[in-house]
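One protein chain is absent from this view; the other protein chains keep their places.
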Amino acid sequence: MISADMKSEEGDLDEDAINNFTCELGVLSQCDGSATLCNGLTAVLAATFGPVEVRQQRELVDRSSIEVTFRGPHGVEGVEDRRVEQLVRSTLEQCVFAALHPRTAVSVVLNVLETDDLLLLSTCVNAAVLALLDSSLSMKYLPAAVTCVPVGDRVLVNPLPSERQGSSGGSVTAVYDTGSERLVACRTAGQLSAEQLTSCLREARRAAAMVRQLYRRAVAAKFSKEPRDPWAGPSRAEDMPPSWRRLGGQQAGEQSTS
Amino acid sequence: MSQGSSAGSPGEAICVVPGDCLCAADDKHVAGKGTIERSGYIYSCLVGRVYTQQQEDKTELVEVRTGQEQNIVPTAGSVVTAKVTYVNPRFLRCEILCIGETVLKHKFRGMLKKEDVRATERDKVKMYECFRPGDVILAKVVSLGDALSYVLSTAENELGVALAHSEAGALMVPLSWAEMRCPLTQARELRKVAKIPPEDVAFRLARSADRRPRRRLSPGATGPLLSIQHTADQPEVQAVA
Amino acid sequence: MAADMRAIQPESLYKLHLECEERPDGRKLDAARTTVVTRGGITTADGSAFCRSGHTSVLCGIKAEVCTPATDAPPDRGWVVPNLELPALCHHRFRPGPPSEAAQTASAQLLQLLDASGALDRTQLCIEAGQAVWVLYCDLICLSHDGNVLDVALLALSAALTDLRLPSAEWDATEERLRVKPAQRTPLKLGPLPLAATLAVFDKETLVLDPAGDEEMLCEASVTVAWAGDSMVLLDKTGGCELSLEAMDRCIALSKKRSLELKKLLDCCTQSGEVEKGE
């Protein structure tokens, strides 16, 4: 049933942008929502708590305050970690319906399991969104983050380190609202020409729609594991369409170690 | 030491600096603002110009005026404009933004207790039916209060909520002393509404937010300036009980 | 009892201003504040610059020190260490204490911008590979904070780098010690320096260049774009409302124009001195 809906709505998109993605929702039991997301060599575990009681200092009278804690792979906290936190927090502040829970806090914890640095930022944003989806917090829209690297005239989307030969070191990480296709956040690194930036931003917008599909499948896969849920789709892995299968738990582990 | 340039020319006030001796503190002279009386003399404690003022008891009040914004702090009895930040069933907290007509550079914290909301039926007051966070209120300072904040009161017709936004986010129009209406949804919300005197056009203009002027603003234009500009086409005033 | 609209409803007042396309300080939407660059004011530093844009002022002083490169670092490259301080002195919102998160991230961003621009070839800072290299401690102090500190800080850093004169130093291999002649000084060879422009976004579409402190507090989003010559070295849009790609294109064009103005300002005063750019 869900698969038919998806086909009609999303059509057949080229899926190069999310080829290297694996994800799983609800991996942790003690938090309100959790997700792991692997993108190539980068793996992030996200957990959300909330809405919970808020510390007096951070209390906001008209909405809930969103706190993001980022734990890097090395355990040493640095300034770069704060910048990742800032970007994820500001993205979530826009998309979460914070006004529904005034005077509360929603806290998101991001744990980096593995990283190749380039894709860290976009993976963190996407993992945080998946964890929020898992926690069933109301959201205004689904943001999707994509990292693009210009190489010559081409633009690579979410490239693996092996694919980045010949790049000048510039990269663009963009977060889009997948509904209105407007830019939520953007951060670049290295040198880019204005044309490269423009083509990266446009390419990222196209790829963000694919990340949205990934979100849909992840949620569908979650419901498929919960047979009591009347919304559940196929319950056994064999019944799922082939493209869904790699979203299963064991495969995710295998991919991240390879 | 050089005396102020204006000292020589008669008619113009003398320029003084802190520590300057102004005159003897005798039966005829009383130390006013910006001065200090010490060992029989009146000294200046600000940089500014000296002004004297004849008082009713035939003494002269000696003042030093700086000609710029005075550093004022709230005192008991002054009417303040404040923004509500926190409401609970017993009291509310707010930030004091203006004292009288002076805009403060630094905000002060204020507190309004449930029993000071109105003068009658004080025990039936429900805080949530009078104020919401984000409301702009007019209140009078009752006392300096405890260590944390100034204690305010709205127990007068002219005091209470001056500006409030509805749940839909629009500026609401007052209907009576206890109700306001949202112009977007027509929903009514309860507030302890202040009766704004007709000459206070700044609030009236702000309340009728739909009628925005489409004319050039002078740089640094502020509220009172706006109100003077628009007294001619003053918007119709909603009846306030 | 007439209360000031500026205090009570800054948002509505600002909207009125935007409708008239004129900002509270009298600027047009795409106009920057008057910017002043003064070089070489601090005689105890090896290079210094003072930059002011409206009420925002940043002072940058560079001190060069010699150190041995660490074993895991490239032996023939020196270091640049920018550090931006936002002391309590510059704004009443700040309190005395350890450096704030904003100051730390801004310092990191300055280093990132300088590295990305490639303006400074760090092999110039090498005295003897593996033995002695220069470390440039670039300390920036914000003296007055009225919005848009990063742009002004970056301008101050770039100007101070052009003002920097390194003492000539030689490594004496036989005695294994360094000989520094502080009297003989040479400037660095610099590529295109990074220059940033920040825009604030109101009403989802309206772009406002070089926001002042109040505008920074009221705006829905802000976009910082930095250029080094013709290439973009940073586009940072963290937080705030969503933007259409057309609005982003306008951001890029406006920031490019502003960075060219700033570059002209820097070039004008390559000789030590003060240059003012009137708006």
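When the chains are written out, they are named A, B and C in that same order, and each has its own residue count from 1.
Just so we're on the same page, a contact is a pair of C-beta atoms (placed from the backbone, for glycine too) under 8 Å apart; a residue touches a chain by one contact, two chains touch by 3 or more.
FYI, contacts and distances are computed from a predicted model.
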| One chain of this complex is not shown here; going by its UniProt record, which of these names is it: "Mediator of RNA polymerase II transcription subunit 20", "M-phase phosphoprotein 6", "Putative exosome complex component RRP41" or "CLUMA_CG005920, isoform A"? | "Putative exosome complex component RRP41"
| note | Among the displayed chains, the hidden one touches B, C
| message | Looking at the full complex, which residue from C:20, C:111 or C:178 touches the chain that isn't shown here? | response | C:178
| Selected from B:36, B:61, B:125 or B:178 as touching the chain missing from the view | B:36
| query | In the complete assembly, which of C:141, C:228 or C:266 touches the absent chain? | reply | C:141
| note | Touch with the missing chain holds, among C:10, C:75 or C:99, for C:99
| Can you name the residues of subunit B that touch the chain not displayed here? | 1-2, 4-6, 15, 17-19, 21, 34, 36, 43, 45-49, 66-71, 73, 105-109, 144, 147-148
| Can you name the residues of subunit C that touch the chain not displayed here? | 42-45, 48, 55, 57, 59, 61-63, 65-70, 83, 85, 87-92, 96-99, 132, 137, 139, 141, 143-146, 167, 169, 177-178, 180, 182-183, 213
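Here is the rule we go by: only the chains that are shown with their structure count from here on.
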| Roughly how far is subunit A from subunit C, going centre to centre by Cα mean, in whole Å? | 32
| How many angstrom lie between the CA centroids of subunit B and subunit C, rounded to a whole number? | 40
| remark: Listed in rising order, subunit A residues that touch subunit B in their complex are 61-62
| remark: Within the complex, subunit C is touched by subunit B residues 79, 81, 83, 97-98, 100-101, 103-106, 136, 138, 158, 162-163, 197, 200-203, 206, 209, 212-217, 219-224, 226-227
| remark: Per the touch rule, the subunit A residues reaching subunit C in their complex are 79-80, 82-83, 86-87, 89-91, 93-94, 172, 177, 180, 182-194, 197-198, 201-202, 205
